[in-house]
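Pasting in a structure now, in structure tokens, and then I'll have a few things to ask.
A protein chain is absent from this complex, but the other protein chains hold their places.
Per-chain numbering from 1; labels A, B and C assigned in written order.
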Amino acid sequence: MDVLYFAWVRERIGHPRDTVDTQAATVAELVAELSAREDRYAMAFSDLSALRVAVDQQLADFDAPLAGVREVAFFPPMTGG
Amino acid sequence: MDVLYFAWVRERIGHPRDTVDTQAATVAELVAELSAREDRYAMAFSDLSALRVAVDQQLADFDAPLAGVREVAFFPPMTGG
Amino acid sequence: MRISVQSEPFDLGAESTAFAAGHRDMGAIVTFTGVVRDLPGDPLEAMEIEHYPGMTESALHDIAATALDRWSLGDVLVIHRHGRLTPGEMIMMVATAAPHRRDAFEAAEFLMDYLKSRAPFWKREMTAKGADWVASKAEDEDALDRWA
Partner (left out) sequence: MRISVQSEPFDLGAESTAFAAGHRDMGAIVTFTGVVRDLPGDPLEAMEIEHYPGMTESALHDIAATALDRWSLGDVLVIHRHGRLTPGEMIMMVATAAPHRRDAFEAAEFLMDYLKSRAPFWKREMTAKGADWVASKAEDEDALDRWA
């Protein structure tokens, strides 16, 4: 599964993408797995209320299931326009 | 005093402008005076709810005073835009 | 503020570009353009717009000044044509520039609502059958309630 990071999430983690092999059933479980990797991941994910997630390029909740999912992205609230 | 007519008011009266010498104290009195002139005026002014009036180029009510006024205009509700 | 009452066509692209270029300190630019609808099968041959020279300019000026007073705006542009227009031609445009989008949108809607019912223009539709004055719409009068 591809995991993508944007904006300051990308900066805190230090790279734009990970390819992970995971048994995580939900986004929240994936977050827990990633946070356990290294401090910079734990820091990036320390406040989930400041984060948004997209599952296969659709905005989703942190309890969204990951079965069959190819791409998950984490980023701050969007500021387009 | 110049009295101007626009759109179908102009068409009913048959010309765009009259110059009148009037003692009318209000727009309503002027309307009564004009209506007494000829049938086409009476017809043009038969339904005041379908008319709008401007006094010296400002929208006004039919009870607006005419003291010192140089120009009165009668026309249907506006349809710009 | 620029107000133009004219019989000639205007160039929406050039007007939009010039208006935006003059307001690089504003984050939001809104334009509204009114078009004589060119509908297949429509008997409309032309639209004629009569106006009240002198009062038209001052009414548009007053409407624009009210918008500038009421919203946080950098500028307002109003162009309105009169005379004979054929289907597909642009009748008028307004543009607003503001620091924030809500002001730009609201002011443009306000300008349109007032211009529809308070500026001295009268439209007449020309068809093969003759000429008909366009009746004012209750919904246009009602639209003003929003700004009361």
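FYI, a contact is a pair of C-beta atoms (placed from the backbone, for glycine too) under 8 Å apart; a residue touches a chain by one contact, two chains touch by 3 or more.
Please read these numbers as outputs of a predicted model, since none were measured by experiment.
Peer 1: Who does the absent chain touch among those shown?
Peer 2: A, C
Peer 1: Among C:46, C:90, C:126 or C:144, which one is in touch with the chain left out?
Peer 2: Of these options, the touching residue for the absent chain is C:90.
Peer 1: Quickly run down the residues of chain A that touch the omitted chain.
Peer 2: On the chain A side, contact with the omitted chain comes from 4, 6-8, 54, 57-59, 73, 75-81.
Peer 1: Across the whole complex, list the residues on chain C that are touched by the chain not included here.
Peer 2: These residues touch the chain not displayed: 11-14, 16-17, 20, 23-40, 87-88, 90, 99, 101-102, 104-105, 108-109, 112, 143.
The rule is short, and it goes like this: only the chains that are shown with their structure count from here on.
Peer 1: Using Cα averages as centroids, what's the distance between chain A and chain C in whole Å?
Peer 2: Averaging C-alpha atoms per chain gives centres 48 Å apart.
Peer 1: With chain centres defined as C-alpha means, what is the inter-centre distance between chain A and chain B in Å?
Peer 2: 72
Peer 1: Which positions in chain B are in touch with at least two other chains?
Peer 2: none
Peer 1: Touching at least two other chains at once: which residues of chain C meet that condition?
Peer 2: Residues of chain C never touch two or more of the other chains.
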